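Structure record follows, encoded as structure tokens.
Left out: one protein chain. Kept in place: all the others.
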Amino acid sequence: MSVADNSALLSVRNIQRSFRGLRVLKDVQFDIAPHSFAGLIGPNGAGKSTLFNIISGFLKPTSGSMTFDGTDISPCSVQERSRRGLVRTFQTPQIFGGMTVLENLMVGLHKNSRSGITGNLFLSRRSRREYREAYQAATSALDRFGLAHVGSQNAQSLPGGLQRMLELARAYLGKPRLLMLDEPSSGLNNDEIGQLTQALHQLNAEGITILLVSHDMELVRAASIIHVLCFGEIIATGPLAAIQQNARVREAYLGA
Amino acid sequence: MTFALFVQSLFAGVTNGFVYGLVGLGLAVIFRGTRVINAMQGEFSTVAGMATVLMLDHWPIPMPVAMLSAMVIGGVIGLFLELVPVRALRRRGGTEDSYLLLTLGVAFTLSALILYFVGRDSRLLPGIGGEATLIFFDAAIRVHAIWLIVISTLVMVGLKWLYTGTHVGLSMMAASIDADGAATTGINVPLMRTATFCLGGLIGGLAGMLITPLTTVRYDMGMLLTLKGFAAAILGGLTNPFGAMLGGVTLGLLETLAVGFVSSGYKDVIALSILIVIMILLPNGMLGRIGRKGG
Partner (left out) sequence: MHKTLRPRISLVLMAVAGVLLWAALPVLVSRHVVDLLVFAGIYSIAGLGVSYLLGNCGIVTLAQSVFYGIGAYCVAYFSAQHGLPSGVGFGMGALLSAAIAFTVGWPTLRLSGHFLALATLALGLIGQTLFLELDWITGGTLGIGGLPKLSLLGWNLDTPQRFYYLVWPIAVLVMWLKHNLTHSRNGLAMRAMRDAPDAAAVAGVEIHALKVKMFMLSAILGSLAGSLFAHYVGFVSVDSFGVDRSISFLLLAVLGGVHTSWGPALGAIFVTLVPEALSRFGEIHSVLFAMTLVIAVIFLPHGLGGALERLLRRKAVA
């Protein structure tokens, strides 16, 4: 058992997970350095989604541990991890369909405000201030993510590409330290993938650490370090060029 | 409690359970085929039971004919329900909750109609085999109750066969799971939905015919029947015919035991509390299949 790397933002150690006796994750360990832009790739069925769900708190690992910024987050709920700065998106965009785009973004600020139901009911000063601040922050995010023209539209009516952007913008408003993106480019056209890549670079430049799962090589190219997950284990770690030369990776992908 | 009495009440619990199961079966059939929670499933039974009573009042028709016509009445109501209000709502894009309210409204309408035309009286039907009883461990058991269990079991097995072994059953399933996909393979989706409601009505009508000799029929009995059937179906996982029966029998036994060991006044409290606990502990129904959100 190896010891967590103290300089890492996220440190995953000896994670195992089985479903009904089938071991999906055998022994996963890797580190994400602060401010890095990391990619996680692997063939279908490698366990990427399971790993993502475990890191974000939707699934409990059978064994193993995770530290985020030096503290053990294994016992933390999804919400608690989010408050610590670990924010994710989903493979199929999870938008709030019955709300406007602006309201969707305002939910992104939920954890940064405190007012309770009683205060909300009786319009306490804090409740009004928080709502106003959320409104303003969400409005400026609309511009930044190219959603200004659809701000008052129902989120359900957005085309797929804008739904992805909406999800990204909402995650950004949650002040993430580590932003985990699950297949953010699926369903996007080439133009949109270009915009997405640019947006991610910008977020990364602002100091947000990014961990990306994708099949899309265009997008993966943007990552500076790549972890390859295969049959429940990380089989290689390094920059894209090195990964492409790695014999085990070639074997996993080409089956040769 | 003597042993004979114990056997007798246990058997009564099982019989009630099959009744709940039969209602639950109808609910499950309609839910499985159309994703609609049919809050008027009990009304199929009330109307069919009452209509059979009225027919037997006026005409000397033999029992099997009365039974068949009760089923036909249920089926026709199901047909009408799907063709008129449900389709009208579907055209307007009804939500899951709106179907629940729609069928609730239809249930009120039917029970108000019975109240208007028949009145508040409880009516009774002769059972299959009349009042004949069998003696079993000193307990007297009505022949009709045994017929009820046998027929319910046959219906359950028949449904299983329909869904797994026939083209119509598979088409019904396909139409509900993926309407567009089913349509492209040449399945007439609207027809399948209508057929589903009709089938639910047939089962409901049969249930009414089987229940009335045991419990009597009254204009307002539909709602409680629907509720218990719903409980049975959900206990069983909502889409599984065997599950609905198993759920029904569980519920019937729980009620009986509650009466036997606590007090008859708290019968529903205990049965329903246990129901809630079971739902929390077994969110996928007793057979552990999918169904938490109804899928």
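Observations
As written, the chains take the letters A and B, and residue 1 is the first residue of each chain.
Just so we're on the same page, a contact is a pair of C-beta atoms (placed from the backbone, for glycine too) under 8 Å apart; a residue touches a chain by one contact, two chains touch by 3 or more.
Quick caveat: nothing in here was measured; it's all calculated off a predicted structure.
Check B:L102, B:L125 or B:A244 against the missing chain and you find that the one touching it is B:L102.
Of the listed positions A:N14, A:S74 or A:S113, the one in contact with the omitted chain in the full complex is A:S113. Subunit B meets the missing chain through residues 37, 85, 88-89, 92-95, 97-98, 100-102, 104-106, 108-109, 112-113, 115-116, 223, 227, 230-231, 234, 238, 265-266, 268-269, 272-273, 275-276, 279-280, 283, 292-294.
Residues 56, 58, 77-79, 82-83, 87-88, 90, 94-99, 103-104, 106-108, 110-111, 113, 115-117, 120-123, 127, 130-131, 134, 167, 170-171, 174 of subunit A touch the missing chain (whole complex, contact as defined above).
By definition in this document, only the chains that are shown with their structure count from here on.
Remark: subunit A and subunit B have CA centroids separated by 47 Å (rounded to whole angstrom).
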